[in-house]
Structures are given as C-alpha cells and as structure tokens.
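A protein chain is absent from this complex, but the other protein chains hold their places.
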Amino acid sequence: MLSRLVKALALVTLVALLYVGFTRESRPATTDGRVHITYWEKWTGFEGEAMHAVVDEFNRSQDRVYVEVLAISQVNQKTLLAAAGGVPPDVAGLWADNISAYADKQALLPLDDYLRQAGLTRDHYIPCYWDICEYEGHMYALPSAPHSLAIHWNKAMFREAGLDPERPPRTLEELGHYTELLTRRDESGRLVQMGFMPSYPGWWNWAWGYYFGGTLWDGRDTITADSPENIRAYEWVQSYSKKYGATDLQLFQSGFANWSSPQDPFLSGRVAMVLQGVWLGNYIDKYSPGMEWGAAPWPYPADHPEFADVTSVASDILCIPAGAKHPDEAFEFIAFVNSQKGMELLNLGQRKHSPLAEVSDEFIAAHPNPYIQVFIDVAKQGRTFSNPKLPIWSEYGNEMNAAFDSIWLQQTTPEEALSSVTARMQGRLDRALLERSRREGSL
Amino acid sequence: MKARHPLSRAIVYILLLGGSFLFLFPLFWMISTSLKPVEETMALPPRWIPSSWQPDNYWKAVTHGSEILGYTPFLEYGKNTVLLCVLVVVGALISNSLIAYGFARLRWPGRDVLFGVTLATMMIPFPILMVPMFSLFRHLGWIGTFRPLWIPAWFGSAFNIFLLRQFFLTIPRELSDAAVVDGCSEFQVFRHIIVPLSKPALAVVALFQFLFTWNDFLGPLIYLTDQRMFTLSLGLQFYQSQHGGTEWHLLMAAATIIVLPVIILFFFTQRTFIQGVAVTGIKG
Partner (left out) sequence: MKGLSRREMWAGLAFVSPWIVGLGVFLLYPILASLYYSFCDYSVFREARPIGAANYVDLASDKLFWKSLLNTLYFAALSVPLGLILALALALLLNSGVRGLTIYRTIFFLPALVPMVALAVLWLWIFNGEYGVLNSALSSLGVPAPGWLTDPAWSKPALVLLSMWGVGYAMVIFLAGLQDVPVHLYEAADLDGASWLHKIRHVTLPMVSPVILFNGIMGIIGSLQYFAIPYIMTPNGQPARSAYFYAMYLYDNAFLYLKMGYASAMAWILFLIILCLTLLSLRLASRYVHYEGG
C-alpha cells in the first residue's frame, strides 16, 4: 500500500514539475526594476549584430527600459499570429509591405500620438521612407533599415564576354543584348551561365510593371494588374523564358541555393546581372570576397527614357503590435533607433543607407559599400514606388507571384494571367471595402 | 496464401528484396548524407559512402551557427518535445482509461448516445476546429504556451476511448463482479483489475499518442510563437527554411536526429506496435 502511495505521489510530483518547468516564462526576471520589453526581429548574422549594438546602446543610455531582442524566422507571420493570440512582442521588426494588410486588421498600433509628442515628422526622413509607413492617414511604423534597388553586375564576367566592365546596360534592350553575350551552355546544351534572368532572386515578381509605367491599383478602389503597361512588362519577362527555354531555365534554377550562401548564383558567378538591394554588397564581401562588381540604376525601356531611375523602395520597419504590454516603452526604443545616431549605427553595421534626410559625412565616408550613393540617389530622386497600400496586399502579392510563375513557365500568356489576377483581386478588394464600410456604418 | 512453386518463390523473394532496397534507400541516403563533408554532398555522380566520416556534422547541426542569433537550439527543442510527449502520454493514459471504463463497464442513462456522439466526432476534420480553438485559447491566454498542445490530451480523445473500451469489453465481467462482492469500489476495480489486464492496449495508446505528439507539425505551427519554445518538428522546418538549399549534410543530420528516436522506440516495442496498428484497422 505504501509503495503504491509513493508511486502515486511520484507521478503527481513529476507532472507538477513538468508543468512548472513548462509554464516558466523564459523572460528574465525584472528584479532590476526596469521595464523589460521584447523585440522580435528577423535578422541573424552580422545584420543581427548591428541591431544588437543599437539595442545595447539603448539599454546603456537609460535605466528604466530594457530591450530583449529575439531572432524570429518568418517574423511577420509569427508576429501576426502572436498578436491575434493576444501575446505579441512589444516591438516587431517587420517589412513595410506588411503594413497595409496588418493595419487594416487592427493588428498594429497607430503611432500618430507618439510621433507628435516626440516631434518626429516627415521632414526628418527621405520622404518615400516615411510614406511607406503610412496607411489610410495614420502612421503605423517607422523605418529601420531601408533599401532601394539597383542592377548589380559582375565585372569579370563582362570582361570575359568582351563587354566594357565599367558600362552597365542602360536600357532593357541593352540588358537583353548583354544577356545574349553572357549566357553559356555546356556541350550537352545545359545552361551553365546566364546574363540576367527576371525570375532571380524572385522577391519582386509583382513589381515589373512599375518599370514600364504600370501600377497595380489606381490608388482608390480599382485593381489595374492587367493594364497595357503591365502586360508589356510581363511580355518582356516571358521573352526571356521563350528565348532561353523555360525547361532549361528551370533546370538551371533548380540548382540555386539559398541566396545568403557562397552557392548563390550571382555570388558564385553563374548569373552576371541581378536586380538587388543595397545589402548585396555585404554578401559579396562575405561569400565572394574579391569579386569585382558594380551597381547602377535599373535600365529602362528604350522608348521610355522618362522611366530611367525608377526604383522600388521598401524598408525593414519597427512597429508596435496591437495588444503589446508596454507600448510607451516600445516607442521610446523605436524613437531611439530613429535618432540620427541610432540609424547610422544600425545602417553602417548593416551597410545600408539611413532613411533620415540628414546624414553625417562620416557615415558616407565610412560606408563600406562603394556604391552607397547610387542607392541614396535613386531613393531621393523621387521616381520611387512601393507595394500598393491595400488591405488585401498579402493575398494580392501571392497572386502576383503565382501569375509570374505561370507566365515565366509559359503556361499562360501575360494577358490571360494578369486579367485573371485582376478579376480575382477586384472581387477581393470589393469585399474588403464593402465590409469596411459596413463596419464603419455600424459603429 | 503460400507461394510453393520454386519459380514463384524466387519471384516473391526478388520482389521483396527489390522493394526493401527502394524502401530503405531514402533512409540510407539520409544517414549517408548526414555523415559527409559538405563538398561531397554536391558530388556528381553521387557518392554512396562518405569518403571521410564526419560525425561532428551532428554536433554542428544541433549547435548550428552559434554566431549571434543565427542559432537553432535543437537541444532545447528536443527537451521541449520530450516534455510535451510525456505530458501528453501521461494525460492520455489516465483520462482515456478512466473514460473508457465508464463506457465499457458501468451502466448509466445516456451512455450509448454519448458513445455514439463520441464515435461520430472522429469524422470531424481538424480544420473545422482550428479557428475556434485558436480563439478559445486566445481567450484563455494560452497562445504562445505549450498548454494548447497538451492540456486537451487530459480530457480524452474519441479514438483512444474507442480503442480502450473495445479492449475492456473483452475482460470477463466475473473478475470485477467478484471484486465488487469483496467490497471494492469502482475505482479499485478499475485500478487493480482492469488496468493491470489492459497493459497491451494501454501500451498502444501510449505509443500512438507519443508518435502523434512527436510528429505534430500543424499544432505547434499555430500555437507556438516563441522560437525558443519550438518542438523538433517545427524546429526542423524553421532550420530548413533558414539554411535549406545549401547545408544538406547538416539538414540530414538534423532530420536523422528526429527520426532515430522513433525508430529505436519501434524496435523495442515492435510487437505491441504492429498489433496496435492491425487492431485499429480491423476493429475500425
């Protein structure tokens, strides 16, 4: 009988221990009297280190708030789910293109009052980076590490193909011509080297229309994915897979590794030109040191010189998810990052440019990316675009990616694919706007 | 149906050997890749056996990239998963055996109706429950904790109740009647007569429940938010999404780490296991 009792007790103790061990919050104790806030961020490696430096600086600068930073993969989805579940972090490092969809769901806290109190205004920023944080008249985030895009090219490969290594293509027609010269096949006909391919790295597949003067919506309530400009853009995309063979390209591309690795096709010299963000320079230094490369504004269609210097701008952002426990302290940290000192510390570490209008001379002088001015100039010059600020953007973006796939793989014509996107997304947008008006009407 | 003719026996063995090769090869390939140096994973034509064994791939995989923040805490994930499995298995054993006893050996009004409802709920696909469960756990403040993943197990599940009830029904009533005459309470009958006789069935419940928890992906994906609290399955997916496409040797090492405990467990419990699977099929 006794032994049975002991067994039962042991079982209960075990379960109790497990329970305690499990529910123990992994948050450090706040015995120091400071408010501890959690901050989820996507960055790892040296990008994470740069943010860590800023966080350390903030934690040292005062003794009331302590920021604990956690690296989270798929941070946007995890943050949305955690906020929906009522347990969000206090600060989340997402991407600007999450803002419209998340703000529309009330997943993010509007920052207007905080900004007013802190005296932070649009004038402090390169305007496009302030604007991408706004949705429906409210500010929902501040930028952290912004980026514009530029064409990067491998000078050694240019030389080998008999091209002037100092002269990047200026028009899309030139880009096509260079690609012909830079593409190689092995004796069995397999592609082993490409000049340029629109499907790589594939992060802005929705955006090609903008380089041809297109847009994805009219700014109010109409989806314009099937505009003639967009159709032309995706015909241009498809011309590459027609010319070099969809199957050949697929096979070539199936060997591509994760982009942040030495086997990345640009870093390993298998693709000569790529449209990429300001960070690529770091990865070249890290994984392919010694590569000779250049960066320049993206080429434009020869018949439309007015589209020169068009660039996509976006940014990593800092925001406060709805339901955060310590929003005031969270904003204090965000404001610290957005000081000139914070921004230059972060973006020098990450080797990007500062989103602020004012930049110290040392920042530019010390910047390891020799082409940093190219990125700042295209961002400032004003022919910038970013993702449409639509409540349905998460879905719309995925829809555009799928349309890109089927165009690239030559399953449909661009016209068919884009009109099907337009039809489906227009229905979605109509529904979202209808529900919004009903919601507001019922308030 | 026996194959007697020598020719047909030969064909049977050829098919069995060929099939065995096909079924084992992926596992072999996983282990082989996990022990290779990185250059060899990309060798063409592929090398079957690593030219130099790299057992520290395993160590690298579990402590990977300890450079700041790039770290995948597999040891932590392993601990989380084991604890979760223990909680779920203990809960499932206690609750389901009690419940099944109530259904199998006691008479009370509404029993058969409730049992019918219980069986019917086995038809309900998880997606139906997914959204309301999420909002329920949100109200309870359980999102981002392990609770959604183990507390429900302590309240029984239709399949286990069914399995145990069928087994309890096969235990002769005379045994428990005699005990009742001797003055045993229902709980004592359950504890001292039914449970000891039902070890094989309880083992099946424990095994299935363990496997389910070890493998579960969708539950942790929805309910766990903090990366340090991931389970092995979720951790492996995270690892793959971060390092996929390059470090196949480490990825295969991580996969092997998740597969191996299950296979070892299987070898130790093979009989129970195979019987359990067979029984679920025949009784169902």
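Observations, loosely collected:
The chains carry the letters A and B, assigned in the order they are written, with residues numbered from 1 in each.
Methods note: a contact is a pair of C-beta atoms (placed from the backbone, for glycine too) under 8 Å apart; a residue touches a chain by one contact, two chains touch by 3 or more.
Predicted model, so just to flag it, every value in this text is computed and none were measured.
Within the entire complex, contacts from the absent chain reach the displayed chains A, B.
Contact with the chain that does not appear here is found for just one residue of A:Glu136, A:Asp221, A:Glu306 or A:Glu435, A:Glu435.
Considering the full assembly, A:Thr247 is the residue among A:Gln62, A:Thr247 or A:Gln373 that touches the omitted chain.
Although one chain is not displayed, chain A still touches it through residues 77, 80-81, 83-84, 101, 105-107, 247, 250-251, 253-255, 322, 392, 394-395, 398-399, 401-402, 405-406, 409, 411, 420, 423-424, 427, 431, 435, 438-439, 442.
For chain B, the residues touching the absent chain in the complete assembly are 1-4, 8-9, 12-13, 15-16, 19-20, 23-24, 26-27, 29-30, 33, 41-42, 44-46, 95, 98-99, 101-103, 106-109, 111, 114, 117-118, 121, 123-136, 138, 152, 154-157, 161, 186, 190, 211, 214-215, 217-218, 222, 232-234, 236-237, 240, 244, 248, 251-252, 254-256, 258-259, 262-263, 266-267, 270, 274, 277-282, 284.
Note that in this section only the chains that are shown with their structure count from here on.
Mean C-alpha positions place chain A and chain B at a centre distance of 38 Å. Only residues 65, 67-70, 83, 86-87, 90, 134, 137-138, 141, 143-147, 222-223, 225-229, 238, 241-246 of chain B touch chain A when the two sit together in their complex. Interface residues of chain A facing chain B in the complex, by the touch rule stated above, are 11, 14-15, 18-19, 21-23, 26, 43-45, 48-49, 52, 70-74, 78, 81-82, 84-87, 256-258, 261, 263.
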